[in-house]
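One protein chain omitted, others in place.
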Amino acid sequence: MLSYFSNPARFEAFARWASPLALLVLFGCLAFGIPMGLYFSPEDYQQGHTVRIMYVHVPAAIMAELVFGFIALMSLTAFVWRHTLADACARAAAGPGAIFAALTLITGSVWGRPTWGTWWVWDARLTSMLILFLTYIGYIAVWQMGTDENKSARLARIVGLVGFINVPIVKFSVDWWNTLHQPASLLRADGPTIHSSMLWPLGLMALAYIALFSWFVLSGVRTSIYEKQIARRAQPLASRPIKPEQMAAGDQNG
Amino acid sequence: MKSICSDKVSLQCDEVACARGGVMVVGGVSFAVGGGEAMLIFGANGAGKSSLLGAIAGRIPLMEGTLNWAVNDDVLPQRQFASNIAMLSHDGAIKTGLSVEQNLLFWCRIYNKPRTDLASIVERVKISGLEHRRAGTLSAGQMRRLSFARILLADRPVWLLDEPTASIDDGGRADISALIGGHISDGGLAIVATHEALDVPHRSLRIG
Partner (left out) sequence: MALRRIVRAVAQRDVVLSLAGGGGWLQGIVFYAVFVAFMAFAFGPGEDALRRAAAPTIWLATLFAIQLAASEMFIEDIQDGSLQTLAVEQTSLLGYVIGKLAGVLIIVGGPLIVAAPIVSIMFAVGATNLAILLPSVAMGALALSLAACVASAINAALQGGGRFTAILAAPLSIPVLIFGIDATSLAIESSQIWSVEMQFLTAMTLFLMAIVPGFSVLALRLGLE
């Protein structure tokens, strides 16, 4: 399937209908998800209305991690099969991924204030999300820093893969560090089991995030395809040999 | 006197094109050269001489075409052929913080050559007496001679030289021409990117 979409023309044909579809799904899910989450779903018996932050926070957290997996998969695809469109996919995914991670941190912090009584705690999940955010920043910076797109793409593959391998190691080490240094006096983000009246809006919001992400990636890749086409047209003419045979014969003086 | 050129090396290029920063700078280059020949690549600044030489050296990937190095008519992959190449890059691979001798001793270890080779090589490139000077205090011409000493030290059949006569005077140019001439009459192969003619029997490739 990946090889099928490695052709820009085919990708363009796919994106032409997939892109509006993603927008449709996005707005459809938001139209139902937001009212359900913010109004119709019950409030938590302990946290009250604060629990509604969950509908923004949890899907963002899940997406932040999934998107880095996507970047790693695309990096691997580009690494092994040399599909440059996979590079474009990874690049287009990085921005939304970083925003999801930032959103997770911000909403987590806003939620933490009434619940934990502080804007920030070095909770294991928040800490590893912070490091994931840093990894995103590093990945994006590789794309931003380079002057040669082709070179940046190939370096970004390395950063994407190494960063991805590092994510579980960070999670493990931060968990270790957290349980060792902080006695379990804090509330954990998972609480009681989730009731189905909360599950529905949560699922819709997660779907909305996925649709939004898909739209971002599709648009990003299309932009990069167009950019490449424009760059190709603007390219200066390459040097060519000037009548090599004649020259070689004429200059022979040994 | 030397055994390096007992094997016959050759290079065949077909419709080679290479890019710099994703933009094709030189294309449609075809030629074949072998041991005992020198080929001079002429071209104005920015014509892509260095890029072409980089592609020949295996540093820059080809955009189009094929490029085959062979030893005794056996085509070798670029990486394996690397140990037959001595490369003089634009910057001379000299550590200015080290003395002339320390610079050369480093390359002795890299090339696995005895340090006893050094005395005669220093003499051939005419920098004897400067061995204990810090390389940073040498003149541009002397620096060029020092980087040429490394090429001689490497003792390899293929020389790839990028502007070997840059910032060097007439006497220096004659000396370098003589060294290249000596190398090809020993059966070696030299490919030289240059903007000025050298006094060696050669074939030329003009790009522009």
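For clarity, chains are labelled A and B in written order, and residue numbers in each chain start from 1.
The working rule: a contact is a pair of C-beta atoms (placed from the backbone, for glycine too) under 8 Å apart; a residue touches a chain by one contact, two chains touch by 3 or more.
As the structure is a prediction and not an experimental result, all values here were calculated from the model.
Only one residue from A:I62, A:L76, A:V162 or A:I242 touches the chain missing from this view: A:V162. Considering the whole complex, the residue from B:V23, B:I60 or B:A197 that touches the absent chain is B:I60. Screening B:S83, B:S167 or B:S185 for touch with the missing chain picks out B:S83. Counting the whole complex, the residues of chain B in touch with the unshown chain are 54, 57-61, 79-80, 82-83, 85-87, 89-98, 102, 106, 109-110, 112, 150, 154, 156, 160.
Although one chain is hidden here, its contacts on chain A can still be listed: residues 131, 134-135, 137-138, 141-142, 145-147, 151-152, 154-155, 158-159, 162-163, 165-166, 169-170, 172-174, 176-177, 180.
The definition used in the following text is that only the chains that are shown with their structure count from here on.
If you average the Cα atoms of chain A and of chain B, the two centres end up 46 Å apart. Contact residues on chain A toward chain B in their complex (touch as defined above): 147-151, 231, 235-236, 238-244, 247-248, 251-254.
Within the complex, the chain B residues that touch chain A are 17, 19, 21-31, 43, 47-48, 200-208.
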